[in-house]
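Excluded from the complex is one protein chain; the other protein chains are retained at their positions.
After this line comes subunit A, so read on.
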């Protein structure tokens, strides 16, 4: 399923707090017009895509993320151009109430009914430089946010219903040359006290309580690391991707060697995402215009298929065919999606339906795909 945003776009996120409807947010990039945030609703039963537009007038959007607690709250990183200087800022926004749940039908032309976002607060970065991304604490109440600004990592506390952002801690990367964070993710494990960041060819882990580095994977990739993601089910595992066309899987307890390396793309890999519930499914998007869905069974939390504990076998309706899928499965590429015609800069799993994902290419095309049915049943049964 495809839809055109009709703008250039790089930023894509699922609406994290929404667990019923399949909804993605796309931020556009345009230097000449008012930028927009497109709220894409996908009706799974009728295969209908519904689109609502929010105006985002402050600048082109480079990164977008949504609060895990409040459906209406999101954060963007945007470019502000002012007298021959470009500065990337970040702000937290609230969308209008009626768009939150997506029940709002907009039969009219979307641009005519475009509504504006309500600004909650700025993440003040005048001292720190360009914002690369904003990450919400994945399990919390939507009060904690990490933002990466040039070589600083900033922890913000959002107070008074997110209307005020207080800098709660920061750390910075010192070293020769221009060190700049490219990406970061918040680990869902360890009670959400760890954040991992990528800068140049290095992966680093940070403890948010002390804001100090806990591990460092030097030369994780031959070239720039573009993105990383934590395995949602195995606490020490994370995936990274970069300009060397590779996707690498790491055990953070052993920083010298990757657990596994995939080399399927023919250009830079911009995005890597674990499926939220079935961590053998790994999605990657690359500037060779391809999206690849891989099945990394051997290093997933279910290397022998869906393992069922003995004591809760009774309440699993699918325990019957368990025996036959005990043998370890092979890692393989499940599917390569070539619908895009320009570089794919973002891929995301839906937060509501674990079998659904969206990918966004530079020309503004958003493609929504499903995990192949056969594989889905293979994993489930």
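The working rule: contacts are C-beta pairs under 8 Å (C-beta built on N, C-alpha and C of every residue); 3 or more make two chains touch, one makes a residue touch a chain; residues count from 1.
Keep in mind that, in the parts below, contacts and distances are computed from a predicted model.
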Chain not present in the shown complex, as UniProt names it (candidates "Mini-chromosome maintenance complex-binding protein", "Small ribosomal subunit protein mS31", "Vacuolar protein sorting-associated protein 51 homolog" or "ATP synthase subunit epsilon, mitochondrial"): "Vacuolar protein sorting-associated protein 51 homolog"
Query: Of the residues listed, A:76, A:252 or A:287, which one is in contact with the missing chain?
result: A:287
Field: Hidden partner chain, residues of subunit A it touches
entry: 4, 6-8, 30-33, 79, 81, 84-86, 178, 219, 222-223, 244-245, 266-268, 287-289, 338, 341-343, 362-364
